[in-house]
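Every protein chain of the complex appears in place save one, which is left out.
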């Protein structure tokens, strides 16, 4: 079981493939949350994210680790971008390796719900076009 | 709305990003089904897939198009590999662009269920190690 | 009409396709003819769907000699 959780202030570059034995991984599910040009009805050029450093990574790690065990997945990676994220770029990346697709989909969905409840990261402001 | 469905007998190379306006896409969800080294309890080095060409693409297109409309997603791509697929490589790739994550996750999950019911593609044989 | 076999059905028929001249016929007549030629298919009939010209059809379908008919056993893609 392998969990990787981190913040970055650069464009997100994910591992391209689970660094795991191919004996077990049958499903590789990835999600990117991208910044949309419209935020609350106005056009923006970027969103600025803020995190509570240390605690944010710890909560990401805790949440991902708990869901990995709950859904018996094999590995997961989450990268959240902090600072100014231009429209069209990813604010978050999540990748899950699992034996079968169902547990990977379940983990991903629950992870995103948990992220939006407990991980101390905020959309700080929208930068207008 | 954009749907791309195809078969390939080469390693799958997906579009790296939805070729869409960043004004709308807030979620980019991808799934790869990988060939596992264990198939029905024995070790294999590859799976061989067979398709009914023409009908397989048409069913993929129909299924993906119907789910895109149902879940109001923006674009989707599916690529299924045919022929010998070595262990660790992807037999299928699905990518979905949507405004929000929930409709993308729903589409992906229903698409895979539908694929395994209606799309004329078969695991033809497992090649032993 | 061209009759196409896929998946494990090819292990039974030892052929990927077959050409029949039946005139217009219903699915029972078609099935009877196919099973007469390949009796090993009989146990799988209930699990096999028919496609006519690359579209699934129901048991009420009619077939003509210019049709391409495929026997579709349970699929296993992905």
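By letter and in written order, the chains are A, B and C; residue numbering begins at 1 in each of them.
One rule holds in what follows: a residue touches a chain if its C-beta (ideal position, glycine included) is under 8 Å from a C-beta of that chain, and two chains touch if they have at least 3 such contacts.
This structure is a prediction, so every number in the text was calculated from the model and none was measured.
S.K.: Would you list the chains present here that the left-out chain is in contact with?
M.R.: A
S.K.: Among A:36, A:80 or A:101, choose the residue that contacts the chain missing from this document, as touch is defined above.
M.R.: Answer from the full complex: A:80 touches the omitted chain.
S.K.: May I ask you to list the residues on chain A that touch the chain which is not drawn?
M.R.: So the residues of chain A touching the unseen chain are 33, 49-52, 54-56, 58, 80, 91-92, 112, 115-124.
Basically, only the chains that are shown with their structure count from here on.
S.K.: Which chain wins if you rank chains by how close their C-alpha centre is to the centre of all protein C-alpha atoms?
M.R.: When every chain is reduced to its C-alpha mean, the one closest to the whole-protein mean is B.
S.K.: If you average the CA atoms of chain A and of chain B, how far apart do the two points sit, in angstrom?
M.R.: Distance between chain centres: 22 Å.
S.K.: Using mean CA coordinates as chain centres, what's the gap between chain B and chain C in Å?
M.R.: 27
S.K.: Would you mind listing the residues of chain A that make contact with two or more other chains?
M.R.: Residues of chain A touching two or more partner chains: there are none.
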